[in-house]
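Take a look at this one; I'll ask things after.
Note that one protein chain is taken out, while the other chains of the complex remain in position.
Moving on, here comes subunit A:
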Amino acid sequence: MSNIPDDLKYTKSHEWVRDNGNGTVTVGITDHAQELLGDIVFVELPEIDTEYGADDATGVLESVKAASDMYAPLTGEVTEVNEALDDAPETVNTDPYGEGWIFTMKLDSMEDLGELLTPEAYTEEAEA
């Protein structure tokens, strides 16, 4: 059973979203997603200062097995990317909700967060 923290929001495409309380959110992939992917060897990060629409591809995670797209959970502008993943992509496997974060976004509207999945809803999604 994978770890699904209570204090985060989720997407159907297995991203987690943390409200930073200042108009930005931090985005990563869930424990369930990293388990499915296996050992991650390369993270193609999104471009800083670039606007992405909800569900736009923001980058790619490559594991030893396969390449998998990552998506913007909501509409907004990417403000920071986790450059430490360039040298240590495996952090996404070992600490998906912590040091393995992937990027932060300034959302067009924080109210959009309500469109995301709750931990309960994501648990159902992940178990399906």
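Just so it is clear, a residue touches a chain if its C-beta (ideal position, glycine included) is under 8 Å from a C-beta of that chain, and two chains touch if they have at least 3 such contacts; residues count from 1.
Rule of thumb we're sticking to: contacts and distances are computed from a predicted model.
Trainee: Would you mind picking the UniProt name of the chain not drawn here, from "Sugar ABC transporter permease", "Putative selenate reductase FAD-binding subunit", "Cytochrome c oxidase subunit IV" or "Aminomethyltransferase"?
Mentor: Matching the unshown chain against "Sugar ABC transporter permease", "Putative selenate reductase FAD-binding subunit", "Cytochrome c oxidase subunit IV" or "Aminomethyltransferase" yields "Aminomethyltransferase".
Trainee: Which residue, A:Glu62, A:Glu77 or A:Asp95, contacts the hidden chain when the whole complex is considered?
Mentor: A:Glu62
Trainee: Please identify which residue in A:Val41, A:Ala54 or A:Leu113 touches the non-displayed chain.
Mentor: The missing chain is touched by A:Val41.
Trainee: State which residues belonging to subunit A touch the missing partner chain.
Mentor: 38-39, 41-42, 44, 60, 62, 64-65, 67, 86, 90
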